[in-house]
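Below: one structure in structure tokens.
Left out: one protein chain. Kept in place: all the others.
First chain written, first letter: the chains are A, B, C and D, and each begins at residue 1.
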Amino acid sequence: MESSSFPWLSFIVFVPLVGALLLLFLDRRYHTLLRWVALVTMLADLVGGIVVYWMFDTSSGAMQLSEFHRWVPSWGIAYKLGIDGISLFLIMLTVLLGPIVILASWKDIQNRVKEFLVCLLVLQTGMIGVFLSMDLFLFYVFWEVMLIPMYLLIGVWGNPARKLYAAIKFVLYTIVGSLLMLAAILVLYFMAGQATGVYTFDLLKLYDFHVPLQAQFWMFLAFFLAFAIKVPMFPFHTWLPDAHTEAPTVGSVVLAAVLLKMGTYGFVRFAIPLFPNAAIDATWWISVLAVIGIIYGAWVAMVQVDVKRLVAFSSVSHLGFVMLGMFSFTMQGVQGSILQMINHGLSTGALFLIVGIIYERRHTRLIADFGGISKVMPAFAVFFMIFTLSSIGLPGLNGFVGEFLILLGTFRVHPWYAVIAASGVIFAAVYMLWMFQRVMFGKITNPKNLGLKDLSAREVVVLLPLLAFVVWIGVYPDTFLKPMEPAVKKFIERVETKRAAVIKIENARKLTVTNSGLKLTLSGRGLTTDR
Amino acid sequence: MVPLQNYLILSAALFTLGVIGVMVRRNLIVILMCLELMLNAVNLTFIAFARYLGSMEGQIFVLFIMVVAAAEVAVGLAIAVAIFRQKGSININDINLMKW
Amino acid sequence: MSDLVWLIPLFPLIGCALNGLIGRRWPEKIIGWIGSAAVGASFVVAASIFLELLGMDPGSRSVETNIYTWILSGQLNVPIGFLVDPLSVVMMMVVSGVGCIIHVYSIGYMAGEVGFRRYFTYLNLFVFAMLTLVSANNFLLMFVGWEGVGLCSYLLIGYYYEKKSASDAGKKAFVVNRVGDFGFLIGILLIFVTFGTLNFTGVFAAAPDKLTHGGTLVTLITLLLFVGATGKSAQIPLYTWLPDAMEGPTPVSALIHAATMVTAGVYMVSRLSLLYAMAPVSMTVVAVIGGATAVYAATIGITQFDIKRVLAYSTISQLGYMFMACGVGAFASGIFHLMTHAFFKALLFMAAGSVMHALSGELDMRYMGGLRKKLPYTHLTYIFGTLAIAGIFPFAGFFSKDEILFFAFERHWAFWALGAIAAIMTSFYMFRSVFMTFYGESRVTPEAAKHLHESPPIMTIPLVILAILSLVGGLVGIPIFAGLNRFGDFLAPVFAPAQAILHGAHAEAGHHEITLELGLLAVSLAIAIGGFFLARWMYITDPSVPDKVISEYPDLHEMVYHKYWVDEIYDVLFVNSIVRFSRFLWKAFDDAVIDGIVNGVAGAMRGWARGLRRVQTGLVKDYALSILFGVLLVIGYLVLR
Amino acid sequence: MKELIFYALGAVTLASAFLVVLLRRPLHNVLFMILTMIGLAGLFVSLHAEFIAMVQLIVYAGAVMVLFLFVIMLLNLDQLHTQEGPRGLRWWAGALIAVSVAGLIVLGFKYLAPRPIPPMERIAGINNTALLGRELFTTYLLPFEVASILLLAAIIGAVILIRKQS
Partner (left out) sequence: MIPVPEVNLGGILPALVLCIAGLVVIGAGLFVPRGKLTYTALISLVGIIIAFMANSHLRYMNQSAFAGLVVLDPYGWFLNIVILTAVGLTILMSVRYLADEGMQLYEYFVLLLFASAGMMFMVSANHLLMIFVGLETLSISIYILAGIRPGKPRSQEAALKYLLLGGFASGIFLYGAALLYGSAGSLSLPVLAEYCQKWDMSLMAKAGMGLLLVGFGFKIAVVPFHMWTPDVYEGAPTPITAYMSVGVKAAAFAAFARVFFESFVGVEVSWAIILWVIAAVTMIVGNVAALVQENIKRMLAYSSIAHAGYILIGMVAGREAGVSALLYYLLAYTFTNLGAFAVVVLVGRKGEANVMIDDYRGLAKAHPLLALAMAIFLFSLAGIPPTAGFVGKFSIFTAAVKAGYIWLVIIGVLTSAVSVFYYFRVVMKMYMEVPDTEPSALQFAPGTVVALVIAAVGVVYIGIFPTVYLNLAAESVKTLF
């Protein structure tokens, strides 16, 4: 593998952590200083990200800028990073959001600022690490690491009413899934090890291993659970509204913009390529769940009384699109779903910022408490409107491109899912515009809303970059589609070829009845060679 | 000549009596005695085996068991006395400050 | 020149950007004129392209220009590209031309409004979207414009956002349009799956061999697209948003809900004339829906008192006309009527606006009357518009409408009948509005009467221009005498393939015996005049008649007056039921079932935990017992196994 | 002859052990415990473990049980023998389980291969005690030493546990 002279990937992974350590040594009373340090750290990270983007070769679908260091050689665990067209923009999104969340929390968070910033920075490291890890063990470590700061963000700085419930709910939901995934990872590790003789957690090596069908099914199930909870897909979504509602603004922003993507990213990077047959066999019910999620999320969002809850449910709906596109296994579908991850990150993240801005002024999230805001906050109204439109997929803004590609890709393979999903577009318009109307339009009924200040310079700075990308992706998506194309092509090919190969192997095995499938029995020893 | 089984069964019976005693008696001192009974049963087993195997190991083991038994009794009685000082009772059922 | 077509949508966009981004401090005049100038510039470009086209020979009057690749994914390749051909040029000219006039008018009409700048920003944005729609060379870009105009109409209808009714109307418009767009979108997907491309030219080229005449696929595609059309062009069953849309400022109604946006559906159908021609079923559906809407809307129009609503329903009815035209295969006539309608309906709305303006916002015709003295220009121009829409010779409407009626008759007399009925009702309620507004004794409320005044020239001049247009606009397409129908001939190449499919190789439009044509002309003229006299009798000669009629058939009137309660039915059927069901899902499923299970598991755990605590009695004997129990199990397993 | 001795001693031991568990007065318990010890000592002798038998008498019957007796007297526990309650479910459950465990174990004894009993000479030319001593101080030297640590710990413990709160 080629390795770049300077380990840029490690750089962007660990700069935030270094910043966090630095913060630990600073006096907790100098809030501004702390904030500036954090901001500078995030900016450095952003710069690193830009460098990575600049060094990235858009024409190749291979892992790039890879780094490799032995970690636990006896178990074939390595510190292995790599980036390709699929993770590239998720990384970009993450590093872009870094400074934004610091800025956004500038006034919002006033108690225990130090811990807060540390949490954010550690979280940043965890998230970037997840997107870059090319080693299952490493991936799992980052996956769990970023759990804790998020838990603290919700639990410490959330709003007192139900924050504890929300926090622990978030953690337990995630843990259950990820622990089962851990079990599956181990099984995979040994199956591959015994089949090939090399025991390794190296993802790329494991890609080349063909898991027997029955085993695939179980492992895929475990991975599915872990990722589906994170996404969250339809029946596993109930942690999301609570987490979003109770978390502080930036918590919701990061949660919506990046954390949810880990689920979808997990599918495209791990679950599907590792277990293609199981994945393709699962297409129909996953698609059904996704479609249900789209409609269900939209409908339930429609009747929410709390802005944040509404946006949370809209996330359920949007990520349904992402899943649907991914499981179409068509160029447009997959590209669309990856693009839609970014879109959702931008627009929903922005929406949470928006909500945070009025929450900061009014300390309520109930739609009923607002109304007529656009009279007192015109500039705010403009931003709000644009992000709303981007979230309901108005052509010319980012949302549309992604949704259209997804629908197109899906329509090509199973039209009916696409048709039903497309109806979600209608409901999206309904709930978002209705919410917008109730918040922004009408006469100001509540005297408290009269004195509201319009956006401050800082808030504009926070929102502008997101706005820029929202428009950019809408008008010239090629910038984003081109680099991911080779990787996506490779993804689809890998799924297809591997699937075919496994089927061939299975047929061969059927002839010779030496079935070395998983024995899920009590005293199995099905996998051991040393007995 | 007495078959080995007889000794073993006898010791088993003693052991069982000791066990039952530990479980049903409430007087701390008596419970300690029942523990002793258990150990003595074990001793009998060891000696019997030693005899019938014709090896010394069993007897040695019995010596150590006696040592330990004595030590345990010493400590146990000490605790018993301390507790009696505290609450004026050595009914084992009264000694459950900590539960659940 | 035609490669500069991208300038046409660009100018309004620039205007929008200028006003929107840096126009905060500017005075109204500058903002207004920038907006108008931007659209004017587009008109100039469009006109010059038009002239250029005239220069070419009819066969080659179709130029495509791609700016850049918009979306490229797999074999999906969507350019930002424009198509210049007679049809699009006509549309561009209409849109930019009428748009420009209305912009100018707005400067006067909106003077002193709080959101003046916002208004012009939106308006320019709208023109941009509309021009994109009509000039796009592929479905997706067209869809962009399609949704764009929907957005702008949402914004402009909700312009007075502090009025709940206004923002409601805006939302309703957008959502109902979305319902249509849903069909449109599916149609596009189906087209891509069928043809592998979304470019018009590509699709048309491949259509003959990819599709079979009258096949299911083409029928499905065309019908789906038509769903989109019904949404945008307010046809049955998706027309309900248009009347409410009158909440917006009057110029908006004139521009968006009369002249341009609502005609997008008609444009789309005729743009895809080829596909429709291949699907007779769809043609019939289009024709029937169109005819039905024409009559249906007209009936409602008769009973309304709000002048703008009268015009709104008449718009719906006229749009029905156009669709009927397309449905019977007379695409050119449809477009022709679209143009003329743009002139006179815009005129009527703006005149009505000027009346409102004069009466400080009064819309109810029952509080008007006898205004012709006070508002001479408005009165005159309104009359012009009325004559045009009623189809009185030689006004614009006369030619376009009669052409449609003629072709309808050719297709099937029933269509003609529908058209005729609609026509008489049209002329009736239009003249009714004229009489109620400008004639009879004044019923104006005193305080409104105090400052009753004719509008400033900035408003009246556009009226006059449009009045002239609606007088002479029809002359470009005199139907009867082949050769004089320049408009038809100009558009002919666009529709040639469709016509070829429709009536075989031999016949083409305008080849039929004069006598029938003249006969129909006479009849419809008679109808129009009949409508006039009926109205005159009921509202001038004997004003008590209407009430008599009403008391004669109270239920009928009730029903019609309340628009057949369609809105209410829709609310019950869709809106409320879905909302209620969603609440149910939220409370009963999300909170009760899923979270119920989740928390239930947690609760169960706690329950077991408490149970386990109870076992921990703190009594040594119990602990010994449990140990012994363990012994029993272990030994038992080992010995008895 | 040997059988007779065995059964006699066995009967005494068992009976007294039974009474240890049954009788309610601690004093009686101690006395019957001593009787049990003596019986066992007898059995040990019958198994040619004379030294062990001696230790049994001296250490157990002598020292340990006297210690018990001493404590009972000291705390004057003999009066409060009423504390033993009725025999509840626990009692029977415990007894049942214990008996069944014993049953299982005894089941194991059935299959013991009857071994020829080696004559004492096989164990050693010299007598049992000497042999024991040698074994203890050669092979089992280490545990013997460790036992001293154990006893030391026990002594320290007894001292600090018994002392009054300072």
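Assorted remarks:
By definition in this document, a contact is a pair of C-beta atoms (placed from the backbone, for glycine too) under 8 Å apart; a residue touches a chain by one contact, two chains touch by 3 or more.
If you're wondering where the values come from, they're calculated on a predicted model, not measured in any experiment.
Taking every chain of the complex into account, the omitted one touches A, B, C, D.
Although one chain is not drawn, the whole complex shows that of A:Ile83, A:Val113 or A:Leu180 it is A:Leu180 that touches it.
In the full complex, the hidden chain is touched by subunit C at residues 602, 605-606, 608-610, 612-613, 615-616, 618, 620, 622-624, 626-627, 629-631, 634-635, 637-639, 641. Residue positions on subunit D in contact with the hidden chain: 104-105, 107-112, 134, 137-143, 146-147, 149-150, 152-154, 156-157, 159-161, 163-166, in rising order. Within the entire complex, the positions of subunit B that touch the omitted partner chain are 8, 15, 18-19, 22, 28, 31-32, 35, 38-39, 41-42, 45-46, 49, 53, 55, 57-58, 60-61, 64-65, 68, 71-72, 75-76, 79-80, 82-83, 85-87, 92, 95-99.
The working rule: only the chains that are shown with their structure count from here on.
Chain centres here are Cα averages; for subunit C and subunit D they lie 104 Å apart.
One inter-chain figure worth recording: subunit B and subunit D are separated by 7 Å, centre to centre, where each centre is the mean of the chain's CA atoms.
For the pair subunit A and subunit B, the distance between C-alpha centroids works out to 64 Å.
None of the residues of subunit A touches two or more other chains. Among the residues of subunit C, those touching two or more other chains are numbered 621, 624-625, 628. On subunit B, the positions that touch subunit C within their shared complex are 19, 22-24, 26, 31, 92-93, 95-100.
Subunit D meets subunit B in the complex at residues 2-3, 6, 10, 13-14, 17-18, 20-21, 26, 29-30, 33, 36-37, 40, 43-44, 46-49, 51-52, 55-56, 59-60, 63-64, 67-68, 71-72, 74-75, 77, 80-81, 83-85, 87, 90-91, 94-95, 98-99, 101-102, 105-106, 109-110, 112, 114-115, 117-118, 122-123, 128, 131-132, 135-136, 140, 143, 147, 150-151, 153-155, 157-158, 161-162, 164.
Across the complex, subunit C is touched by residues 90, 93-94, 97-98, 100-101, 104-105, 107-108 of subunit D.
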